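For this depiction, one protein chain was excluded, whereas all remaining protein chains were kept in their positions.
Up next is chain A:
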Amino acid sequence: MGTSLMTAVGASDWRMLAARAAARLRAIAQHVSWYVSAMMGDDAYRKYREHHESQHRDDDSAEPMLTEKQFWRDQTDRQDTNPQGRCC
């Protein structure tokens, strides 16, 4: 199969195959990096912001949204009074 394929397809086809493989690899890499980053909690602020915006879309009296820096400080400071167990 290898040799017949080599002769049957031209250089442009190879380039297309390579591009397709690269795109596939990129998609996998993106998925892995999405998972790792979500697992570690990188997206916590984005989720908070989205939640806050959706809750107070047309409500000016709501408590102001925390800035990114404030949010991350608040996140670990809340853990001080609300510790999470880690099992054996």
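The working rule: a contact is a pair of C-beta atoms (placed from the backbone, for glycine too) under 8 Å apart; a residue touches a chain by one contact, two chains touch by 3 or more; residues count from 1.
In this section, contacts and distances are computed from a predicted model.
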item	value
Per UniProt record, name of the chain withheld from view ["Sulfonate transport system permease protein", "Carbon starvation protein", "NADH-quinone oxidoreductase subunit C" or "sulfate adenylyltransferase"]	"Carbon starvation protein"
For chain A, the residues touching the chain missing from this view	35-42, 44-45, 47-52, 54-55, 57, 68-69, 71-88
